Each structure stands twice: as C-alpha cells, then as structure tokens.
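Please find one structure pasted underneath; my questions will follow.
For this depiction, one protein chain was excluded, whereas all remaining protein chains were kept in their positions.
Chains: A and B, in written order; residue numbering restarts at 1 for each.
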Amino acid sequence: MKRTTIDLWVGIFVAIGIAAVTFLSLKVANLTPQSAEASYPLYAEFDNIGGLKVKAPVKSSGVVVGRVASIELDTQRYLAKVTLSLDKRYQFSRDTSAEILTSGLLGEQYIGLVQGGDPDNLKPGERIDLTSSALVLEQLIGKFMLNFAEKGPAKEGSPAGSSGAQ
Amino acid sequence: MFETLTAPLRHLGHVTINAIWRLGFASRFLAAILLQSGQSFRRLNLTIREVYFAGVLSLIIIVVSGLFVGMVLGLQGYNTLSRFGSADALGALVALSLLRELGPVLAALLFASRSGSAMTAEIGLMKATEQLDAMSVMAVNPIARVVAPRFWAGVISMPVLAALFNVTGIFGGYFVGVQLIGLDEGTFWSQMQNSVDLHNDVINGLIKSLFFGIAVTLIAVFEGYDATPTAAGVSSATTRTVVTSALVILALDFVLTAFMF
Partner (left out) sequence: MSQDDSFIEFRQVSFGYNDRPVLKDINLRIPRGKLVAIMGGSGSGKTTLLRLISGQYRAQRGEVLVDGQNVATMNARELHAHRRRMGMLFQFGALFTDLSVHDNVAFPLREHTQLPESMIADLVTMKLNAVGLRGTQALMPAELSGGMARRVALARAIALDPEIMLYDEPFTGLDPISLGVIALLIKKLNDALGTSAVMVTHDVHKSLEIVDHVYFVANGSIVAEGTPDQVRASDSPWVHQFVHGEADGPVHFAYPAQRSLADDLGLSGVRHV
C-alpha cells in the first residue's frame, strides 16, 4: 500500500523532470532551424568580418532566417569565408547581397541579407557574390580624420565601400 | 625540539597519504557499485524507493531556492544591464547564467546537503547498528542491496532537480523582470530564445548536473560505508560528505566548463 504512494510520487517526479527539460528546449532555447534537413548552406566572402561569431543570426528585413555555421580564412586570397545555414523555407535570388551589421551601437553583429531582382534562386552550397564588410570603428574614425585634415574635396570616398580594408 | 618541528610535516604527510588511500578505496568502491548494479535495475522498486527519498523529498527546497535565485538574478541583472541600456537582454542573462552555471551547481550543492548527507547518515547508521553486517551474513551483498540503489537514485535525480531548478529560476527572473519591473514580456522571452542554444547551453548544463550527481552520490554512499561505526563517526562522515561534495562540485564545475564552453 505504501509502495504505490511512493511509485506515484516518483512518477510525478519523473514527469516534472521531463516537463522541465521540454520547457527548457522549447521555450527557453530555440529548437527551430537546427536540424540539417530543414536548412541549407550558402557561403559568402568578406574582406573583414569584424566581430562576427559562429552562430550569429542571419536576418533578412530583421527576420531571423538562419545562423552562421562556420567562419574560416581562405588562405589563397586571404578573405574570410563565412558559411551560412539558412532555413529551407526562405529562398534568395542569385543577386542577393550580404552585409555584416551591428544591432544597436555596441550590440552583437549579424549578417543581413537583401533580396535582389534575379528570378533564379541560390542553390545550396552556392556563393553570395555581393558582400559588404563589417564597419570597423577605428578605420571609420581614421578615414574621417583624414578627410577632415585634407579639408578640400570632401566627397573623396564613401567610408562604407566594399574594399575599404586595403 | 626537533620532534616539535617535524610534527606538522609528519602530520601533513599522514593526511596526504590518507587522502590518496581513500581516493583509491573510493575508486574501487565505484567499480564495486557498477559491478553490483544489476539488482538495482532488475528490482526497480528498490531504486524507485530511493528516488523518492533522494529526489522527490528534495523538490520543495529545489523549487523554492530556484525561484529565489532567479528573482535575485532578475534584480541584480536588471540593475547592471540598465546601466548599459540593455535591460532587454535580462531574459538572456537569467537563462544563460542558470543553464550554464547556477542551475547545475546550486542544485548539486543543495542536493549534497539535503540528500547526500541523509544517505551518509543512513548508511553510516546501518553500519553502526550492524545492519550491513547482518545483511552480508545473510548472503546478501550490502553494496548491491543498499548502496547501488541509492547511487543510481542520486544519479537519476540530480539532472531532474537541476532542470527543475533552471525552470523555476527562469520563472523567478520572469516574475521580477516582467511582472515587477515591467519589461516587455515578448522581448524577455525572445531575447532568451535568441541567445540560448539547445546543445551548448541546455544539454551541456544537464550533462554537468549528471556528473555532479555521480560525484555527490558516490561521495555520500562512500562516506557512509566508510564511516567509523559510532555516533561520532557517523556525524563526522556526514559533515565530510557535505564539505567534500561542495569542493568536488566546484572543482569539477571548473574542469567541465573548461571542456565544454
């Protein structure tokens, strides 16, 4: 008779444990595009990725559409090669552009995708050709100071140019 | 004169040798538990009974402590984060600190002082009152019948309790952050979901607590089994369980964190 009460309690205990883990995985962590089946890879090359980290979000119009899967240095051309893992539901055209953005002034960095006009979509494993690098604050200030010192033709070069890291 | 100078040195050597000797004995004891574990699973009601004592009876203390720890995290986190204008990240802060560190570590410390000490006292008293001897003379192995079910009950209970601690802690943080301070509920949860990773944070935290469960329960049953069979012996064994468990939990936490994150 006593044993059944204990069994009941232990049953409740185990159920609470399962519920807690489920809560942690569904509500606290994001169990969304993690599995390989629901996502596809794309890659993009950047001159400078700034403070971008693996698992940083990939957003389009502010919506998270995937995550950064890996970051490595291409030792042939010395460019950062970033692999993105995107949700299968979201397809992008071949002339999509990728840029590294910062959320807020000092927030984390993420990749923003801007859809282009090409009717064909990027296939898994293809490269996003149009990229713009991270804004590196020091370089930005350096350029501004330079322009300020020269004073003359103020419209020399826009600081957000794609090959600003030379 | 020389005698008084060398005495502390000799004492230190004695303590060290004793510690190493106990470590060896504890390892052999763990091997014996694993070898004798068949019965714990074949006669599941033995283990279930111990899960009741080790796990179910710890629910209250885990829930209450988890809630308060989460609420404190909410308050302190809000104070610090709002200085940098990022109070929105409170959900992430609360969840990450709990999942990665505070949940497993605090739950294990509470478990050691609530259930670990009880296990030591129980086994120590069984030894002092010759119950373990009586069992082995009846051709029943006390490690299989008494120690192994308790060991497995502890190993099973610990991750469950840690997960529960995390959940109640997050609700504590939610209560303070959203209900009291008035942060946006949606931001709280979405910031949390954006920064918490299932594998890195949730699963690794639970793996930590599994290791803590093994360590704490092993220490508890070992200290009980190794206790000097007197009232004073059992009480000092109980104290040792709590102290050793706390040290081992914190040291192990450092090692595991270094490996995992």
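In this section, a contact is a pair of C-beta atoms (placed from the backbone, for glycine too) under 8 Å apart; a residue touches a chain by one contact, two chains touch by 3 or more.
Model, not experiment: these values are computed from the prediction.
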Where does the absent chain make contact, in terms of the chains shown? B
Would you mind spotting which of B:140, B:180 or B:250 touches the chain that isn't drawn? B:140
Please give every residue of chain B in contact with the chain that is not shown. 122, 125-126, 129-131, 133-140, 145
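The rule we apply is simple: only the chains that are shown with their structure count from here on.
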Euclidean distance of C-alpha centroids - chain A vs chain B, Å: 37
Name, in rising order, each residue of chain B that touches chain A in their complex. 45, 48-49, 51-52, 55-56, 59, 84, 86, 95, 99, 157, 159-160, 163-164, 166-167, 170, 189, 192-194, 196-199, 201-202, 206
Contact set on chain A toward chain B in their complex: 3, 6-7, 9-10, 12-14, 16-17, 20-21, 23-25, 27-31, 34, 55, 57, 64, 104, 106-107
